[in-house]
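Here the structure comes first, spelled out in structure tokens, and everything after it is commentary.
The excerpt is restricted to a subset of chains, each kept in its original location.
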Amino acid sequence: SESSGTGGKNTEAADGEIDIVWYPNESGSDMKSSRDEIGALITDATGQEVKHHLTTDYAIAIETLVNNNAELAFMGAQGYIEANNRNEAIKPLVVPTGSSGTLDDAVYYSWLAVNKDDQEDFKEAGEFSLDKIAEKKMSFVSNSSTSGFKVPSSGIISHFSDENLAETDLMEGGPLFSQVLFGNSHQGSAVNLLNGNADVAAFCDTCVENYVEIVEGEPNRPGSVYRVKDDAAEPFNTVTGKEFILISVTPVLNAPFVGNMDLLGEEGFKKLQDYFSADEVANNEKIFVPEDSGESALFFKTGDERFAPVEDKWFDPIRELSK
Amino acid sequence: MSLLQVKDLNKSYQTDTKVLKNINFSAGTGEFLSVIGPSGAGKSTLLRCINRLVQADKGEILFGGQDLLKLRKKELRAARTNIGMIFQHYNLVPRLTVIENVLHGRFGYKSTLQGVLGRFSEEEKERAFYLLEKLGIEAHAYKRCDQLSGGQQQRVGICRALIQNPKLILCDEPIASLDPHSSKVIMDHLKSISEEMGITCIVNLHQVEVAQSYSDRIIGLNNGSIVFDGSNFQLDQLYIKRVYGMETRELITV
Amino acid sequence: MDSVYLKRDKAGRINIKAGNRVNSVINWTVLSLTLLTVTAFLFFDYTGLEIGRAIMETAVNLRTMFLQPSLNHFSWGEALFQVGVTISLAVIATILGAVIAFFLALWSAVNLANKWVSKSIKIFVAFIRAVPTVLWVLIFAIAAGLGSEAAILGMLFHSIAYLVKAFSEAFEEVDKGMLEALRSTGSGWWHTIVHAVLPSTSTYLLSWTFLRFEINFSVAVAMGAAAGAGGIGFELFMASGFYFDLREVGFITYAILLVAIVLEVASTHLKKRYFSS
Amino acid sequence: MNEKAFKRRKLHSILFFLLIIGVAFISAYMTDFNLVEGMATIPTALIWMAENLIITTDTLAKLPKILEKLNETIFMSIAATTIAAAISLFLGIAGSTTTAVNGFFSTLARLIASFARNIPVVAWALILLLSFGQNSITGFLALFVGTVGFLTRAFIESIDEAGSSAYEALTATGATYFQVVGKAIIPQCLPQMISWILFMIETNIRSATLVGILTGTGIGYAFDLYYKMLDYQAVALITLLIVAAVIIIELASNHIRRVIL
């Protein structure tokens, strides 16, 4: 059964249901088939019904898991770390890999982009320099986003290390930027840039790939230029044909499925991990949807993508960012 | 010549029931005329037809030679300045001061702008005070109307009507909400207005005895028709029965 | 000779205003609100605002939204179901709220209850009312887990606070004479409540409750959007915040507008029917 | 009414109650709501609040910034309410049965009010945010629309209530429409209207939280930021400040109301 936020009980493990929480990004109805397929997988593994909880809010998703109100969640790396900080029993289960089928390329990319026409403003001696983003209007995704805030902001903070900035300083105009906007989604952040509300924007590659095409350079390289497709859907419909250029690209660890050890138990956790990482799942076209199918889904198959078990340690690079 | 002449007046609110049926009467200058009748007889409707707060269906209302029913909007405004009205529930603006309420009676003489800005001449204000004094409430001139007793409020209502310099005053049960003493004060004032200023007064009343002791003439209405029209001493038990549909001993008169 | 009561201003003209406290407070309030409004516009943060472009775009967006509504991410059936969920959230919060508020209001109406009990309830309720509903919902969502309970409890708190105020005012307006009449026959407190207070205020109670239901419906929409409480508000949030699909937003807005207007017409009708005495 | 009708009325009341209970059960089923479990979460919630919503001295360091946001919200609410009131005054006069010029304008005024009130604020926030960007004007406009809707309805009722009696009396003296409206209706209704305006300012500060979350302005924005960072101490501080602001304004407006009404 599916519920958009409603219907969750104070679930203890004993109620014979597995509750799984989805982040807002995965809560759209076009992701429903993916969610249902994963639900079926969990039912196979545990013999229990699965109840999906859709959210509009990161904090609620995290707290639901932390307060033992759900067994499983699919959340960003940053969210996992928060959850793990608040409750030791929250552990990573599996992570979708890159096309190599290993954890090595289980990453996506966080971009800092500027409008192509303004690129000279951000160059020093012909090279892009982060120094030039000071005093500009900045757009992030949301302060709970890994690739849309956490990663770029920590990059910026370490770049301006002399100025002794804190994360909260980047959330509003003043210390570094003249103004800070939040697009509330990666698309929104990109649009903030393209319609001129912001001079620099942070967003991730996969989140806008449906709307833009590369026109210069290689994917995910600073200096590459992307153009909004002429038939791009909202919210890009007012900025079609506009071009932006990447000034900084940072890889970000893929989002994990995480489980609550207290509710699942060692054994249940292990069993789920095995089920998820099985070859059948990797070959299930409803979970890893072929890229050319034109369907929307959570995970796509371009090479050997699969779910791989993962340890808490793997997320240390993200932890480092906050330090 | 009579100041007001009502000819063949007819009125119905719903199409089926007639509230006023062929009303004919006239009132001379300075006359004090009472209208009595049981509840629902059409007393209020009659008064309100005269100054066209209610639209009559048929008939003529000649006032100073003009047929009021034929007047256009602007002419009607002008005609209404000559007709004051006094209400059972006073109909003042409770939050405003006494003097403001009295001056409201002058709007008919002003352009919209003058009125909205509240420009009143010194003579008008003096006249307002003169009237308040005459009715014995000048002490309350700067009080809000909702702080006055019923009788005092009714006197403000009378002042508002008088400042219009009307030729005719219509009173719809002016003392029905008042205690005996205040009632007497109000009736005495109305009487002196008609006698001293020569203003015609038409007064709806519930109390037969009051009507008899104050009026020059009484009109008895029953079910929309005039069933009595004569001087007060002509109104005997028989006519009272005709007006009210029951014997006097079944009424606590006064 | 002027009458002793006549007042003149400095220019020798006769005053007609009372110059009392009420008028000065009214004038003062209007003046300070105007000044504050002007100040507000001086202090506002206008970053990124291009008024001309913004208005043009708003017009375009409104046209897309209202003239080309369509459903892209879910079906009619689901839309209907989600509207039903939102209405249900509002129904439960309203009914529970009204029942609880009824009793609290009895004890907080000064003409029916002890002065101190009344005061305490009123202060307590004022506090709850001051906390925005969305905060209650978010707090319950975190503490009690995702689900209708959080949303409903959050809305319930506010509904109770609002209705206690409305109900107790209705009770306080009950004709004093009526209560006295019953008391003078030797009736007890509950007799008076059930047979005099309740019958004479029931239409008010109903109409306030209905009004709260209208409010709760729009709150339920907003909570679905802001706190993931589900229902059509959640779909609205996804359509606007994630898909930026104005056409779908338009469709959902029409659906909500339809329900809201039906509710409003129903409540005006109820009022006309029961209040025009 | 005879005895039968009397019995029928009693039956109607019973049916009405059964209907309400039925509707409640259907709704509970639709939303998967369980009253007992719901009530059981209240203590959990209270404990959670007691544990997490603590204001520490660390939090107080954020006070200046939060106060700045609160200030923006209060100004936003006041400006939105006052300007909405000016417009609602016209709509209210046009819409009230006592002062209506004609049926067309009356219906139009009521229709505008109804739309303004019922289009969900979420939708407005989106539209405005897309074109006006993330600034005070967006929040102001989002509050403004709903306020026009609400105040128009309230003003219509105030004018209707102030009654036709003075209107009638002034008409009878030969006063024009604008004289009557300007000198009798408005002075009479003004205190009632001011009372509604004050009420609306208070309400708007509360709804500014939601509007702020949706449009990224004012105190709601600050709330959202800290909430998403799971910084519940700051959330508690913000909540407390909102409560304080609302209560202060409520007390002030109660005071004004007591004098003028």
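Chains: A, B, C and D, in written order; residue numbering restarts at 1 for each.
Note that in this section a contact is a pair of C-beta atoms (placed from the backbone, for glycine too) under 8 Å apart; a residue touches a chain by one contact, two chains touch by 3 or more.
Computed from a predicted structure; not experimentally measured.
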{"item": "Total copies per chain kind in the whole complex, with one of each drawn here", "value": "A x1, B x2, C x1, D x1"}
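FYI, only the chains that are shown with their structure count from here on.
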{"item": "Of A-C and B-D, pair with higher C-beta contact tally", "value": "A-C"}
{"item": "Cα-centroid distance, chain B relative to chain D, in whole angstrom", "value": "45"}
{"item": "Whole-Å separation of chain centres (CA-atom averages), chain A against chain C", "value": "38"}
{"item": "Inter-centroid spacing, chain D versus chain C (mean Cα positions, whole Å)", "value": "5"}
{"item": "For chain B, residues that touch 2 or more chains besides their own", "value": "95, 100, 118"}
{"item": "Residue list for chain A, restricted to those that touch at least two other chains", "value": "3, 6-7, 9-10, 57, 59, 63, 67, 181, 184, 197, 235"}
{"item": "Interfacial residue positions of chain B with respect to chain D in the complex", "value": "51, 53, 76-81, 83-85, 87, 89, 91-96, 100, 104-105, 107-110, 112, 115-116, 118, 157, 160-161, 164"}
{"item": "Footprint of chain C on chain D - complex, ascending", "value": "20, 23-24, 26-28, 30-35, 37-38, 41-42, 44-45, 47-49, 53, 71-72, 75-76, 78-79, 81-83, 114-115, 117-123, 125-128, 130-137, 140, 190-191, 194, 197-198, 206-207, 209-210, 213-214, 223, 227, 239, 242-243, 246-247, 250, 256, 259-260"}
{"item": "Contact set on chain A toward chain C in their complex", "value": "3-11, 21, 24-25, 27-30, 53-57, 59-60, 63-64, 67, 69-70, 137, 173, 178-179, 181, 184-185, 187-188, 191, 197-198, 233-235, 238"}
